[in-house]
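Working notes for the structure below.
Only one protein chain is missing; all other protein chains are in place.
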Amino acid sequence: MSSIKVADITKVYRKKPTPALNHLTLEIGNGMFGLLGKNGAGKSTLMKILTTLEQPTSGRAEICGIPLTQPGAIRNIIGYLPQNFAFYPNMKVTAALSYLATLANVPVREQRRRIEQLLDEVNLTAKANVKIQQLSGGMLQRLGIAQALINNPQLLIVDEPTAGLDPEERIRFRNLLTDFASSRTVLLSTHIVSDVEATTNRIGILEHGQLLFTGTTNELIDAATGHVFQALIPLEAAAQFKQTHQISEQVAQADQIRFRFIAGSSTRSPIAPTLEEAYLFLQAEQEGVLP
Amino acid sequence: MRLFWLECKRMCFSLAFLIYSGLVCAFIVLNVSPMVNRSLTEMPAPSHYDVIYASDFGTLKEGVLEQLVAEYKENSYTTYSLGFAKTNSLKANKRALMQTQISALKHSKNRQTFNAGLRRVDTVLGGHSAYTPANAVTLAERPMTKSEAKRDYRLIVKRDKISGTFARVFADIASLIVGILPTVIIISFCYSDRRSRALATIQSKFVSSGRRLFTQYWVSLIVLLLPVLAVGMYFTLRVISLYPNQTIDLLAFMKVTFVWVLPTLMVSSAVGFLTYQLFGNFMGFAFQIAWWLVTTLIGAQRVDGNYGWLFMPRHNSLHNVTYFYDHFAMFIINRVSYAILALAMVVAAILVARVRKGAYRNAFSSHHQRF
Partner (left out) sequence: MLFRVITKDFKTNVWSMSTVALLLACLILILFNLAPSSLAQAAMPGELFVPLIAIICLPTVFLPDQAESIQAVINSKHYRLPLVRFLRVSWFLLLLSMLDAGIIIVYGLHGVAVPLLALLVDFIGKVLLLAGIIVTIYRITQNIVVAYIVPVTYFALCLGYTGLGPFNLLTAMHGRSLLDCWWQIFVALLLLVTGLLPFRQARTYLD
């Protein structure tokens, strides 16, 4: 059974000419699923609808078989880490988790054990009695994950969880998510391709509120195969080259620059695309800007 | 200058400012309109002469003794600690002392001995009573004489030019509302910088926090005064329409807005800036409410002319014009003093902001390193 079923959902905000979500249909099974998209693609809107923070203008959705018309029941089985997680700065870590556990209707006798376990899993045991305002960005995000898991949810929804984290924290966070995905469904919404690449092979790509692609990372890469090229361009010609090509990477090498670029076709030999290039290819194809 | 216009735009296009403007306009119009509807072009009938406070010794002595003897008989005296009316009773020993003081007052032959006696009465009551040389005049009410009423009427027509009389009442009411609301508007604007996490971004820019704060202060004065100016213009037009054949001072409402109301607004805004820098939350509003309430209650004891050191001077009367012109110098000193106090509070706010940023700590440590 699919964990998440989204059927023809549309979300229109007042005073906005274009819908944030436009007849979106999507099914997500167990495990980790990465939802990619540019800023403003509609990812956060979808997250908010699935977490019952907002209602769709039209359409239906089910979370583990529970329709959106039963928001209370849905909230009992989900955990949500919003974009830019924050909480009362003067609360201590344990107190915050205890408070949120109470709000999540976790039985009192289970709260202590679960909090200790979660703090251990997210490596925050040493910070249990520290105020939230004293936590670093990475620690705060880990606390965010801990609170999202406080009610042992069947579905974990994380929205842009690694934005602003240093590389070490980012890797640690991704590993945490992958561990959690082994026993539940995790929906990871991000615009950072490497986060998806490191954690899952099942992705969806959202653009202007519509689903551009859903499938595996290999399928996305296959679609871009034959459309990624490499060129060594002298420095003096680099600016001109950049203006006429869709660049995915540029690395300076002495007095030349090694470009990787995306094109419909080229005289040069194609090279194996990365996931990020496959993503850029799909977007460029969609927008009709492929040279 | 650009910073000034940007801050203006930010404040003007906020919901808080719109609601504030509506509330200020409604408050002033509701309270002042009934007064504006009263006619000032004719002398009132003798039975309708206004009541004033007598300044002559005889009337004052009579009024004070009448009140004091009545309270002595009831053994129930009213005092006004911080403007709050409290009734007290005296124990037997103090009652005996009071009887002695009453007798002394009855035998006073001049104002000097009478005032000394009043101070002793006030001491027996524990202070804050009406029986002080400054407050005793409130016990000596009497209707105006015909000549006083004529003088009052002449001042209204010739010197106030009618609109000035209404403008005083307008300023009295406007001060009440701008004495409190701006504080919370300012605190919320400062708070929104922190809440939107804009503060670090703002503080890292070239513009110093002092310049920014000062600019925000001037912006707040101009923007928050706008509704008062608008209502002032409305009442100017109203007075013109009600007195088409009279010489009106067209600028009366504007003058009182800048001279009477603006210093009060300066203080309440400055309190917002300073308390936010000190506490970082809305706690300063509690302080301002307390100050506002105490001033309102003290002023309420004598609303038809009460300036002194009140941060909201009172003149909620279309008459008692002589009092205004006789105490004009004191009124101006009051307004200038509060304007200076407000600017001092803003400077203090800037200093606190800089200390919080570590400016002086860094300067101090680098000074030590150099030497």
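Order of writing sets the labels: A and B. Residues in every chain begin at 1.
We adopt the following convention: a contact is a pair of C-beta atoms (placed from the backbone, for glycine too) under 8 Å apart; a residue touches a chain by one contact, two chains touch by 3 or more.
Just so you know, these numbers come straight off a predicted model, no measurement behind them.
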Contact residue for the chain not shown (choose from B:Val69, B:Ala85, B:Ala116 or B:Ile340): B:Ala85
Chain not shown: contacting residue from B:Thr41, B:Ser55 or B:Ser76: B:Ser76
Residue among B:Met283, B:Met330 or B:Ala344 touching the omitted chain: B:Met283
Options A:Phe85, A:Phe180 or A:Phe229, residue touching the unrepresented chain: A:Phe85
Residue ranges of subunit A at the interface with the undisplayed chain: 48, 51-60, 69, 72, 75-76, 78-80, 82-88, 90-91, 95, 98-100, 102-105, 108, 144, 147, 151
Residue numbers in subunit B that touch the chain omitted from display: 15-16, 19-20, 23, 26-27, 30-31, 76, 81-82, 84-88, 176-177, 180-181, 184-185, 188, 195, 281-283, 285-286, 289, 293, 296, 300, 316
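Simple rule for what comes next: only the chains that are shown with their structure count from here on.
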Averaged-CA centre spacing for the pair subunit B and subunit A, given as whole angstrom: 58
